[in-house]
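One protein chain omitted, others in place.
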Amino acid sequence: MNWFYIKGILMLAGMNLMAVLGLSLLTGFTGLFSFGHAGFMALGAYAAAWAGVRMGLPFLVALLVGGLFAGLVSLPIGRLTLNLKGDYFCIATLGFGEAIRLILDNVQTFGGARGWPGIPIRTELWNVALICVAATLFMVRLVNSRHGRNMIAVREEELAAKTVGIDTFKYKMLSLFVSAVYAGIAGGMMGYYTGFLQPKMFGMARSTELTIIVIFGGIGSVSGSVLGSVLLTALPEILRTFAIWRLVVYGAAVIFIMISRPEGLMGGREITLEAIRRLVRGRRAEAEAGAGAGTGVGEVRR
Amino acid sequence: MAQFLQQMINGLSIGSVYALMAVGYSLVYSIMSFSNFAHGGVIMLGSYFGFYLLTLAHWAFPAAFVGAALCSAGLAVIVERVAYRPLRLRNAPFLYFIISAMGASIFLENFVVATIGPTFRTYPTVLPRAPIEIGSVYIGRLDIMIFIISAVCLALLVYFLDRTKVGKAVQATAHNARAAKLMGINTDLVITLVFAIGGLLAGVAGVMFGMKYTVYPQMGGITIKSFIAAVFGGLGSLPGAVIGSLILGIMETLISGYFSSQFRDLISFTLLIAVLVFRPMGLMGKATEEKA
Partner (left out) sequence: MSIKKKRVFILAACAALCLGLFAQGSAAEKVVKLGWVGSLTGDQAIWGQCELNTVKMMAEELNAAGGLLGAKVEVVGYDHRGDAMECVNAVRRLTSQDKVVCIIGPNASGHAIPIASVLEEMKVPDIATVATNPKVTVVDGKVKPFNFRVCFIDPYQGAVAAGFAYDVLKFTKAAVLYDVADDYSQGLTEFFIKTFTEKGGKIVAKEAFKFGDTDFRPQLSKIKAANPEIIFMPYFFKEVALSSNQARELGIKATLMGGDGWPSEILIQMAKDAVHGSYVVNHLDFDDPEVQDFKTRYTAKYKRAVELNGFLAHDAFLMFVDAAERANSLNPVAIRDALESTDIKGITGNIRINPATHNPEGKEAAIIRIMDGNYVFQQKYAP
């Protein structure tokens, strides 16, 4: 097993993680299902590349520009679509993602469908790791704050949340905005990783993949998203030897996970230091007592 | 003027293919309240069933047509058993159903790639390709046949739902599953039945699509358009699915014909969002808020 190759998987996992964390806030904590997050990634990617290549801004600033641009665009989109229910919201975001791609296909200044080569390679393992750690910490803080609890309230019982005076629309907006910023930064890192951008890279398949990772990791669990990103990025790589059967196995695995463990890997629980200690000691009594092997979100749900 | 008439015919023909797919979607949605993304996979396999019944088994077209529809119905029931029933028994939220459906759709598509191969297949000629000419407007024979078959299928479906006892049980379950169960309706059976009907429609759609265009593993992707059409018309509403599909078909055609084919989907998605802003449940959708 070669370190160069592992490094590639880890970087990809990190970029996925970035997008998944954001989506996890939207889907896992607020209960909104988006099929258009690849669109936000595309916006972030192109904006970050523009900021870096055309404006000459340093890498990290360019990423921030990408993230903020995606976040900015999410505001009017959210204003229009966040009142829609379930599948209607889903389709509206799908439409948004496809629309972004179509615009980029037609905009020749960024290369259109033929793509934009020559972006400098700036994404390295250390900066991906750094960004991911910062992003994860921020997310943990957010979901454990009052805002985070309010978002969960929106997911669990929107009507009830409304009646106790939570501005549900505001929280949906906030969660869409944050998730768009995360997706934008993830997209930015992708551009500086491949050195090349093409609208094709941000198709619907990427959006669904992100959603699958969120659900796989467990709705409402930040550590689930982390674990899910690493495992599901590695899974297709491990399955490489299956060649053409690879995605058949992948599809079957997704169904299997859903029906055998629909709450996802972490199921609304978090890995905390406490939980790890318990896992290592494996004391039965403790395990039974602490059914929610952790703190944080698990408790909020109960 | 001739061009306009031609474009309207193009639009109707595209719309009727969408409609055939959207109805199956909407039917399952009306009872399960989730989008069955595996529908595209079933349509794709239905198309393959029809193709092989015609070319390998040398069945006559009507027999192959019915055979493909039945096989697809069976497949849809299997998908329900494997991918949805365990979730249903656990009352899982709709998110899980959608993910499971996506898994099923990835599985079906790639299973075909791995076994049958990625090649495109062509149906043997059933109707002559030469179109009917009326003035300078051309109408394909296949288009007329698809239009008629779609209409017949939908009429049969409406008759079944409105006039038969079983159909009423389906409607009752769609309206309120819990109450229907209390009234002695076997909702499990009803759900199986709905998937079977959805599968039948998928098989019909698959054969029609295969005859008109071609058969290939990724053809399930086209159902995304019919899904959009169903949302447009209002999820869970059958007339909504049909009307939404026809509108989407005609709208796409007119945008390509008179504005810009480069930005076609951008404009139609914008219109979709505009409709949803004013009618959040689609054109003919009913409020389904109460359902989980």
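The letters A and B name the chains in turn, as written, and every chain counts its residues from 1.
Operating definition for what follows: contacts are C-beta pairs under 8 Å (C-beta built on N, C-alpha and C of every residue); 3 or more make two chains touch, one makes a residue touch a chain.
Predicted model only: the values in this text are computed from it and were never measured.
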- Query: Out of A:Ala42, A:Leu82 or A:Leu102, which is the one that touches the chain we can't see?
  - Reply: A:Leu102
- Given A:Leu75, A:Ala134 or A:Ile244, the residue that touches the chain left out of view is A:Ile244
- List the chain A residues touching the unshown chain? 1-9, 12, 15, 101-102, 105-106, 112-115, 117-118, 121, 190, 193-196, 198-201, 205-206, 231, 234, 236-241, 243-244, 246-247, 261, 265, 279, 282, 284, 287-288, 291, 293
- For chain B, which residues touch the unseen chain? 3, 6-7, 10-11, 13-14, 17, 110, 113-114, 117-120, 122, 129, 131, 133, 136, 138, 140, 209, 213-214, 216-219, 221-222, 252-254, 256-257, 261-262, 264-265
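Please note the rule applied: only the chains that are shown with their structure count from here on.
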- Query: Given the complex with chain A, which residues does chain B contribute to the contact?
  - Reply: 29, 33-35, 82-83, 86-87, 90, 92, 94-96, 98-100, 102-111, 113-114, 224, 227-228, 231, 235, 262-263, 265-266, 269-270, 272-273, 276-277, 280-282, 288-289
- Query: If you look only at chain A, which of its residues touch chain B in the complex?
  - Reply: 27, 33, 80-81, 83-88, 90-92, 94-96, 98-99, 102-103, 106, 204, 208, 211-212, 215, 219, 244-248, 250-255, 258-260, 262
